[in-house]
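Beneath this line is the structure, given in C-alpha cells, with notes to follow.
Removed: one protein chain of the complex. Kept in place: all other protein chains.
Presenting chain A:
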Amino acid sequence: MGLLTLLRKLKRSDSEARILVLGLDNSGKTTILKKLSDEDISHIMPTQGFNIKSLVQGSFKLNVWDIGGQKTIRAYWQNYFEGTDALIYVIDSADRRRLEESGEELNELLQQDKLGGIPLLVFANKQDLLQALSAQEIAEQLSLHAIRDRTWNIQACSAKTGDGLQDGMEWLVTTLPK
C-alpha cells in the first residue's frame, strides 16, 4: 500500500502540504520516497540536488521534497525550509559511526525559525540490517525526549522491505495542521 491509498483513506481535502525529507547521505531518503510511491527501488543512485514527488488525491496535494544529504550540500537545505508543514528526518540505524553527526544536524534543524513548531517524524531506517540500533536506542542517543516545542515521533522502518513506512506516514499526515 502506497501513500496514495493512505491519502484516500484520510479523506483530507482542499489543501496542499509540503513535507521536507532530510538526513545524512546514504540514510535512505530517496528509497523511502520511491517505496512510498510504489516505484522500483533496486537501482537507487545517490541524489545530487533534490527529488520532488507530488501526490494528488482528490483536491489534496502532498509535495514531498527529498534533498541530498552530502556534507557539502547541507548548506543548501535552508533554501527549502520556507512553507514546510512537516519534517521527516531519516537516520541510517546501522551506521553507528555517524549517528552523532546525524544527531548534530538534526539539532541544527530544530533550532531553525522557519521550521519552528512543525511536526517531526524520525525514521530509524535500515532495520533490516543486523547491526541496526532500535528506534528506542536512537531516541535515547539523540535525546529526542528533550524536544518540547513540537509533536514528534520516531518510527523504526526499512525502506527496503517497506516495513514501518506506512505507520510513520499515517502518523505524520494525521498530525499535519488541518
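Here is the rule we go by: contacts are C-beta pairs under 8 Å (C-beta built on N, C-alpha and C of every residue); 3 or more make two chains touch, one makes a residue touch a chain; residues count from 1.
We adopt the following convention: contacts and distances are computed from a predicted model.
Trainee: Hey, which one's the missing chain according to UniProt: "KLLA0A09515p", "Geranylgeranyl transferase type-2 subunit beta", "KLLA0E17051p" or "ELMO domain-containing protein"?
Mentor: For the chain missing from the view, the UniProt record says "ELMO domain-containing protein".
Trainee: Thinking of the whole complex, not just what is shown, which of A:4, A:44, A:147 or A:176 touches the missing chain?
Mentor: A:44
Trainee: Of A:4, A:55 or A:73, which sits in contact with the chain we cannot see?
Mentor: Per the contact definition at the top, the residue touching the missing chain is A:73.
Trainee: Extract the touching residues of chain A with respect to the undisplayed chain.
Mentor: Within chain A, the residues that touch the unshown chain are 25-26, 41-51, 68-73, 76, 79.
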